[in-house]
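With one protein chain held back, the other chains of the complex are shown just where they sit.
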Amino acid sequence: MIDKRVSTAEEAVAGVADGATVMIGGFGRAGQPIELIDALIAQGAGDLTIVSNNAGNGDTGLAALLAERRVRKIICSFPRQSDSWVFDGLYRDGSIELELVPQGNLAERIRAAGAGIGAFFTPTGVGTLLAEGKETREIDGRIYALEYPIRADVALISARSADRWGNLVYRATARNFGPIMATAAARTVVQVDEFAELGTLDPESVVTPGVFVDRVVAVGERRWLCCGEFIGGVDLEGAALGGASAEQHGGVR
Amino acid sequence: MIDKRVSTAEEAVAGVADGATVMIGGFGRAGQPIELIDALIAQGAGDLTIVSNNAGNGDTGLAALLAERRVRKIICSFPRQSDSWVFDGLYRDGSIELELVPQGNLAERIRAAGAGIGAFFTPTGVGTLLAEGKETREIDGRIYALEYPIRADVALISARSADRWGNLVYRATARNFGPIMATAAARTVVQVDEFAELGTLDPESVVTPGVFVDRVVAVGERRWLCCGEFIGGVDLEGAALGGASAEQHGGVR
Amino acid sequence: MNKRISREELAARIAADIPEGSIVNLGIGAPTLVADYLPRDEEIILHTENGMLGMGPAPEAGWVDPDLINAGKQAVTAVPGAAYFHHADSFGMMRGGHLDVCVLGAFQVAENGDLANWSTGAPGAIPAVGGAMDLAIGAKAVFVMTDLLTKQGESKLVAVCTYPLTGVGCVSRVYTDHAVFDVTADGFAVRDLFGDNTVTELRTITGLDLIDATASVAAGGRP
Partner (left out) sequence: MNKRISREELAARIAADIPEGSIVNLGIGAPTLVADYLPRDEEIILHTENGMLGMGPAPEAGWVDPDLINAGKQAVTAVPGAAYFHHADSFGMMRGGHLDVCVLGAFQVAENGDLANWSTGAPGAIPAVGGAMDLAIGAKAVFVMTDLLTKQGESKLVAVCTYPLTGVGCVSRVYTDHAVFDVTADGFAVRDLFGDNTVTELRTITGLDLIDATASVAAGGRP
């Protein structure tokens, strides 16, 4: 029997080595695999290269990993946000290396890694600082720059639901980088709200087939859902409205 | 109001010019847009370049278009099948040009056209006749060949259902080339079984967003479904078992 | 003397130029205002590069969905007909030229259509580009929405950008608080004047040899 389910986030992230390249899904907070990141912090791997669209928000999740000084380098498109003070501090004091990649090139480079493409010519960034030193070529009257795949040792992503084969469905714009990161890592680890029985996910609607998934852990339904239905009652950070912050209740996703 | 629905297959294929490049979806008979091809035959455009995985089956659909000698060239991966006698005859007497492309390169070249990629390095075909004369490059110890996008003036594809914005859902392996061809043509024309009310297709499950679709026509539910449920009772060609052939009942999809 | 229109008026002006049925991406910041002025009886489909077509307005109080955000990471909604997709598909959609219009902010726009809007190149600043470079090259029409002048009174329309570029020759039209400018092969053409601005005054303010296309536009022509 194929069963990629594990019981705890700790088991899910076991084996990440010092110096590993780790992809972390999410766009801002949406789809960020907070519980897996917390487990990675506890697991202890350091000297990491992180591939993620942003460089952390507030003091939780990826920001907390950065604050622990476990990240040597980050490859991302948009590190500077209103709530990216952890990254900002590390960057200013020279404690973290940054490779800035236009968001679409970041996505396409991750997709290329998963799809076995050796390199590709993209029009994005041509003529800008971010394409400096890159090979360019005119094709059909347009100039393109050559970009290479980005692979990872481990991808940590978040989805809505998974069966024991690792088939995944996502929710709304929390899908973002999950499906492509799942294809580009030697080991893909997923946190979901809940498991689905094998055969209950519609084969037409599976977004990430289980072939791309290695381990799945269920962390409980996100606060703004109830039995899969959206019930609201939270702010953008996932904190209950008019009450204590979500962090105090065990984190947000 | 955005409304991409048209009433007839004739309207759907109107405007295809002589000499046009036309993508035709389907893998064998599955997903082949038979009614649109029939309408294209009636419409009369000739000297066409066809991009399709196969070169027609039996005497219907793409094979019928070939038999009318309306196709100058075909770009495909697998023209020779047990029932490809129409293509075979034209090819042997030199009446049709063939560009043979490995199936994955065909798919990726179509995808590249839709995604604005200028060219890409693929490992498939390297060292074979089908990569002869192509630029090659060693990247990370592996040899790749450079492949270019394939675009079309028109794509004719088949899907299960569409709303008036052109959002599409497919059915099983009839999905095949539809989603990528929809992205790679200046005009994408779709035949569906039936229309869905706007808002009734699950946004999580839409495979082709309407942005890629220009015209949609409903041609009636495929013979082996009843109200969306699979009821069987046909052979692989879609003909009713133990009865008259499907062709006599107005074609198969 | 009325030389400037408000940001809201400008947003309305841009909205009026977007035909029904367009697929539109509104950049972070001021361009998102355009959504408020799109005609409610017309269907215009909003794309957000973090994976959605059919983006709707902000949710009502209490109905924020942290899984449903726009590129600016603000809470949004989905309209009937929406579709979600992943980042590679979303940026393929842009790069492949499937969006009709995108509206972006700018630090500078050059006469040849070069856009600078992601970095002032200031030493010590933390660079961040996001989807700016993809948007700049990723729509059939790239509209810039900006004040004509910086807070220091310098023209954002320039002969050559001095800030780091976002994209080369990518801008179609610039909507400013003073006037609307088309990017043409011969430089900026003034398409539309707001308030009592004149082309002559704008030439002085920008220091550029602006083409006066106001007559041809008024006559229904397109530069």
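Which chain is which? They are A, B and C, in the order written, and residues in each are numbered from 1.
The rule is simple: a residue touches a chain if its C-beta (ideal position, glycine included) is under 8 Å from a C-beta of that chain, and two chains touch if they have at least 3 such contacts.
Computed from a prediction, not measured in an experiment: that's the story for all the values here.
S.K.: I'd like the shown chains that the missing chain touches, ordered by label.
M.R.: Displayed chains contacted by the hidden chain, ordered by label: A, B.
S.K.: Which one, B:1, B:42 or B:172, makes contact with the chain that was left out?
M.R.: Touches the omitted chain: B:172.
S.K.: Which residues does subunit B use to touch the chain missing from this display?
M.R.: These residues of subunit B touch the chain that is not shown: 27-31, 53, 77-81, 87-88, 91-92, 98, 100-108, 110-111, 122-130, 143, 170-180, 207, 222, 224, 230, 232-238, 241, 252.
S.K.: If the hidden chain were put back, which residues of subunit A would touch it?
M.R.: 1-2, 111, 113-117, 163, 165, 167, 183, 198-199, 201, 203-204, 206, 209-212
Definition applied: only the chains that are shown with their structure count from here on.
S.K.: Between the chains shown, work out who touches whom and classify the graph as line, ring, star, complete or other.
M.R.: Per interface graph, the chains form a complete graph.
S.K.: Could you put a whole-Å number on the gap between the CA centroids of subunit B and subunit C?
M.R.: 36
S.K.: Taking each chain's centre as the mean position of its Cα atoms, how many Å separate subunit A from subunit C?
M.R.: Their C-alpha centroids are separated by 29 Å.
S.K.: Hey, what residues on subunit C touch two or more of the other chains?
M.R.: In subunit C, residues 52, 78, 84-85, 88, 91-92, 94-95, 138 touch at least two other chains, as defined above.
S.K.: Two or more other chains in contact with one residue: find those residues in subunit B.
M.R.: Residue numbers touching two or more other chains: 115-117, 203-204.
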